[in-house]
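Missing here: one protein chain of the complex. Every other protein chain is in place.
In this document, chain identifiers A, B and C correspond to the written order of the chains, with residue numbering beginning at 1 in each.
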C-alpha cells in the first residue's frame, strides 16, 4: 500500500507538523483496510458454511468490524486541519470492534481457516489502533 | 425511509427483545444517513466556493462526519446477536463528529446556505445519537 | 432528508447549470440511502431467521446492494467539477444491484415482512436510478 508515502507527500509533512505519530498511524491505516477486507471475506465465508446458523454472531461482529475499519482507515488518512477528538473516538471504537471480533473468530479458529486468519487480522488492527491512540496522546474517555 | 418498518419486521421484534430502544435508534439511523448526505454535499459545495481556501477545516469536518455517520447508521441497523459496546462507541464518535461539524458549519451559516443546512442536519444527528445512547444505557467511557 | 435543499444551496445552482437533472437525481440519492439501510437491515433480519441457511443468496444480494447504494448516493451528491462517466457507470451498477435484490427478496415477500419491505425499497431505487440515468443523457454502454 502507498500509505506511508502518501503521509510523507502531504504539504504539512515538510513542515514537520506530523511528528512521530506518523508511523503508528500509517500502520494503523494499513491494518484497518486489511482488517475490513478480512472481515468482509470472513462474514461471506461463514455464510457459505453448512453450519451457518451457529455462526450468526460471528457474521454480525465481522460486518460491524468491517464498517468501523473502513471509516477509521479513511478518517485517519486525513491530516488537513484538525479533528483529533473524532480520530481518537473512532480509534477506540475500532479497537473495541476488532477485539470483540478477534475473540469470536478465535473460538472457531481451530476448524475454520477463514476465522483463524480473520482473528489474526483483527488482533493486528486492535494493537495498531491502541498504539496509534497512545501516540496521539491517549484515550480521552 | 423504511427504518422503523424494518425494525418492526426483524424476527426478534415479535419476541419484544428490542424494547423501547427502537424508537430512539430508528430516529438516530435516519438522522445519520441524512447527515452523511448533507455533509457530503456541503463538502462539495464548499469546494465550489470562490473562497474555498478559507473553508478547508470545514471540508475536513464534513468529510469525516459523513464517514462516521454512514458507519454508525449501518452498524445501528443490525440487531442480530449483540454488539452493544461497538454500537455505543460509534454513537459517541458520531455525536462528537456531528457536534464539531455543526459548530464549524454554524460559523459560516449566515452567508452560505449549504453550511446552514448542514449545521442543522449535524445538530439533529448529534441529538439523536445522544438520545439513542441514553436509551442503550448510557455512555461507557 | 435535506437532499433537495442541499442541491439548491450549491454555488452552481444559482448559475442554473444543474438544469432539470436535479429532481430526478435528488429522488435517486434519497432512494439510494433508503435502500442501503433497508438492505443492511434485511441481511441482518435474514441472518436471524431459523432457516438462514436457505437465505444466503438473499443476504449476499442485500450486502452487495447496500454497498453499491451508499457509493452511488454519495457520488451522486457531488456537483463540483464534472465526473459524468463515473456517475453514469455507478447508476447502472446500482440499478442492476437493486433489480437483482428486489427479485430475490420478492421471492420471500409472502412470508417475511423484511424481504417484502426491502424488495419495495430496491424497486423504488432501481426506478430512481433509471430515471436519473435518462435525465443525464442515458446509458453509455
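The rule is short, and it goes like this: a residue touches a chain if its C-beta (ideal position, glycine included) is under 8 Å from a C-beta of that chain, and two chains touch if they have at least 3 such contacts.
These numbers were taken from a predicted model, which means no experiment stands behind them.
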Problem set entry | Residues belonging to chain A that touch the chain removed from view | 1-3, 5-12, 29, 33-34, 36-38, 40-42, 44-45, 47-50, 66, 70, 73-74, 77-80, 112-114, 116-118, 120-121
Exercise. What is the set of chain C residues that contact the non-displayed chain in the whole complex?
Worked result: 56-57, 60-61, 63-65, 67-68, 70-71, 74-75, 78, 80-83, 85-87, 89-90, 92-93, 96-97, 100, 139-141
Problem set entry | Contacts of chain B with the absent chain, listed as residue ranges | 43-44, 47-48, 50, 52-53, 56, 59-60, 63
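The rule is short, and it goes like this: only the chains that are shown with their structure count from here on.
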Seminar exercise, completed: Copy-to-copy rotation (chain A on chain C, CA atoms, range 0 to 180, rounded to a multiple of 5 degrees) logged as 180
Exercise. Quick one: chain A and chain C, Cα centre-to-centre, how many Å?
Worked result: 27
Exercise. Chain A: which residues touch two or more other chains?
Worked result: 56, 59-60, 63
